[in-house]
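This view holds just a subset of the chains, kept in their places.
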Amino acid sequence: MKFIIAVIKPQKLDEVRQALTGLGVEGMTVTEVKGFGRQKGHTEVYRGAEYKVDFMPKVKLEVAANDDQVTAIVDAIRNAAQTGRIGDGKVFVLGLEDIVRVRTGETGAAAI
Amino acid sequence: MRKLLIPAVVAGAAAFGLLGTAAAQEAVAPVASDASVYVFNTTLFLISGMVVMFMAAGFCMLEVGLVRSKNAATICVKNIALYSIAGIMVWLLGYNLIYGVSEGGLFGKIGVWGADDSDALGTGYAASSDWYFQMVFVATAASIVSGTVAERIKLFPFLIFVAVLTGVIYPIQASWEWGGGYLDARWSFSDFAGSTLVHSTGGWAALAGAIVLGARKGKYEGGQVSPMPGSSLPLATLGTFILWLGWFGFNGGSQLALGSISDAQSVANIFVNTNMAACAGVVTALILTQLRFGKVDLTIVLNGAIGGLVAITAEPLTPSIGQAVLIGAVGGVIVTFAIPLLDKLKIDDVVGAIPAHLFCGIWGTLIVPWTNSDANFVGQLVGVVMIGVFVFVVSFALWTLLKVTMGIRASEDVENLGLDKSELGLEAYPEFAS
């Protein structure tokens, strides 16, 4: 099993969620994060003083999935989250050793 | 229905079959009885005082909105406490220092105030109504200081400063003019509602504090200015609207009388000029920030409203509307340019009180002769300088004294964590803020 972490643009969350639901993904966890990257923040003026905004608002998506689903999920995220402009984000794939569903105690694939 | 008075009155009267009496009025002489005049004057003080009292809430919201959330609760404590302390100090010391001064004198009487209505018709208003009105003015000056030194000053030293400011510093300088002291008698200095006596006084005390205290950690590090955005601009805007509202009482009430046709006209004209100066300050700041920074800066627009209001405060009666607009517009110019300027000088004025209250207060005071022939430029200058030097020097000394004795500056850790958590042990927005 894999633990997929995606950092995307906030306004893309809905499309991505729908894309994943389309694939039969039944669950995901979302966190509001701030991103720092190539998409250099812009400079702002506040009360006459210039300053750089380094961090851009992003949304982090965590999805646990079976190995066979990973490619599909990663592609789905990519297609849905892509605007082609810098700052679109990244998808990280980590190994996942086990899952437990709190409600039932099921483990492994059954708990996804 | 025509929305003009006469028909309305007739209609109203008719509706109550009082047309006769309504007409009968024409006969009566156009002066109010002394009792009515007395009540009108007292009412003016009380109602004006109420909205000026409410300015304490306005300052609190403006400050709370312009500081970071980790210091917002401390701002609340400071603002409600300073208003309370001002009331007590003006009672114990302030009032008699202001009005106990001898003609042309420099220092009034020391003593607790108590209402004296023995010569009711002589004074023409209830003693307590006047005291109330004067007291809320003093509180205003203290509120100004609070905003400048926010986010890094310790609570108790600040409150001690407020006690001295409201009990001694403000009253002494106010006595020179409103008490009929030196500036009034010798220089026919003119400051109708307190551009200098209230606002510059608060501004000078704030400036001294900002210098002695130093800037917030990180504000001017690495040779650049790091903005520290206010945590709730809607509350800051609400605060500004409340201040604007209060200003009608602040300037209108300073006519000090409402019992005659001429006084009523004066108060009305003051309302209009006060409003128009603020409008001009807002519009000017809006346009200038757009031109200068490429973006409208709400926080400077808010300062622009206040700058316009402070500017017209020295003389809200004699200007024509056009002149009031101009005087207020310059207030908007001043704040737009003075705010970045102070940053260049590394003077950290969290809410922009110094540009709005001190600089615009000076501007408003110096321009009085333009519209009021009773005033002259020299006299105005003397007043501005004399009060400025007095308030700044004494405040600077007091801030320094507090610094060396008990310390006025929160520790770096406290500043990092925020005064709320460290000094008050709570959070202004425990569920939201970062």
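Details
Read from first to last, the chains carry the letters A and B; within each, the first residue is number 1.
In this section, contacts are C-beta pairs under 8 Å (C-beta built on N, C-alpha and C of every residue); 3 or more make two chains touch, one makes a residue touch a chain.
None of the values given here were measured: they were computed from a predicted structure.
If you count every protein chain in this structure file, you get A x3, B x3.
Here is the rule we go by: only the chains that are shown with their structure count from here on.
Here chain A touches chain B in the complex through residues 44-51, going by the rule given at the top. Looking at the complex, you find that chain B touches chain A at residues 224-227, 229, 292-295, 297, 299-300, 336, 339-340, 343, 352.
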